[in-house]
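One protein chain omitted, others in place.
For chain A:
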Amino acid sequence: MYKIVKTAKLSENQYDFWIEAPKIAAKTKPGQFIILRTNEEGERIPFTVVETDQDKGLIRFIFQVIGKSTSELALLKAGDSIKDVSGPLGMPTEIENYGTVMIVGGGVGIAVIYPVLRALKEAGNKVITILGAKTADLLILKDECQEYSDELIITTDDGSLGMKGLVTDAMENIIAKNSIDHCWAIGPGIMMKFCTMTAAKHDIPIFVSLNPIMIDGTGMCGCCRVTIDGEIKFVCVDGPEFKGTEVNWKEFLGRMKQYEEEEGVSLTDYQKVQVKDHG
């Protein structure tokens, strides 16, 4: 059992958890993730580690409520426990001094981009950051990202904060004014695809962090497979970061939808039980 030590609600549906997992805290590097299972009947779900506190043996992760498992997780409080947590999983981000880097984070993907951004800043890069969200309320980790960015641009779909529009528009603005050596984009699949197209247009190398369906997370099932430069790769062991230009996006986006129907059934079923038990 893994104890939850602190929780915070970041927005209407985004939550911030710190849990006790000293062995994982000691080993996690930026870009790596954990897989957890809330309870005995639970499924295994992946979350990126946002931050660690090695002295206290804690790891931090942020999630958005999108279905049954995350709804259940969101009900847990400090002092409660999570049944299983395994990690750190995946390959760490290739952190080095690239020069000037452009970091794009969208939605809950900002939680994934933050540790990468921070490590890149600490490695001496000039960091230009773009954060995108639907509305101002949904924008997470703004201050943290600000702290490690030389420049920070915010975009919202409705213009409630920063510039109104898409992260790719902001990318174009930055590229027009700066010479960018490397780019990272992490967020919804479709956003990463368009960021890749934008970066590729200007010949800027780009890394994305893929978030396919996973089960074990240790390379033994191939559920998370993607085609990278024509070859089958397993995101859990070979990734999660890949060169955006080598990802077969059509296939990746198609495979994300595999269980939409079942995910709906599971959530509806859960909500019915919740209503019945708690009114």
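Basically, contacts are C-beta pairs under 8 Å (C-beta built on N, C-alpha and C of every residue); 3 or more make two chains touch, one makes a residue touch a chain; residues count from 1.
Assume contacts and distances are computed from a predicted model.
K.L.:
Among "Cation:proton antiporter", "Energy-coupling factor transporter ATP-binding protein EcfA2", "Glutamate synthase (NADPH), homotetrameric" or "Quinol:cytochrome c oxidoreductase membrane protein", find the name that the UniProt record gives to the complex chain excluded from display.
P.N.:
UniProt lists the chain left out of the view as "Glutamate synthase (NADPH), homotetrameric".
K.L.:
Considering the whole complex, which of A:A74, A:I95, A:A136 or A:V237 touches the chain not shown?
P.N.:
Result: among the candidates, A:V237 touches the missing chain.
K.L.:
Based on the whole complex, identify which of A:K3, A:K142, A:H202 or A:R225 touches the chain you can't see.
P.N.:
Hidden-chain contact among the options goes to A:R225.
K.L.:
Where the complex has a chain not shown, which of A:I4, A:V50 or A:L89 is the residue touching it?
P.N.:
Among A:I4, A:V50 or A:L89, only A:L89 touches the chain that is not shown.
K.L.:
So which bits of chain A touch the chain we can't see?
P.N.:
Contact residues on chain A toward the absent chain are 23-24, 27, 37, 41-44, 68-69, 83-89, 215-216, 218-223, 225-227, 232, 237, 248, 250-251, 254-255, 257-259, 262-263, 265-266, 269-270.
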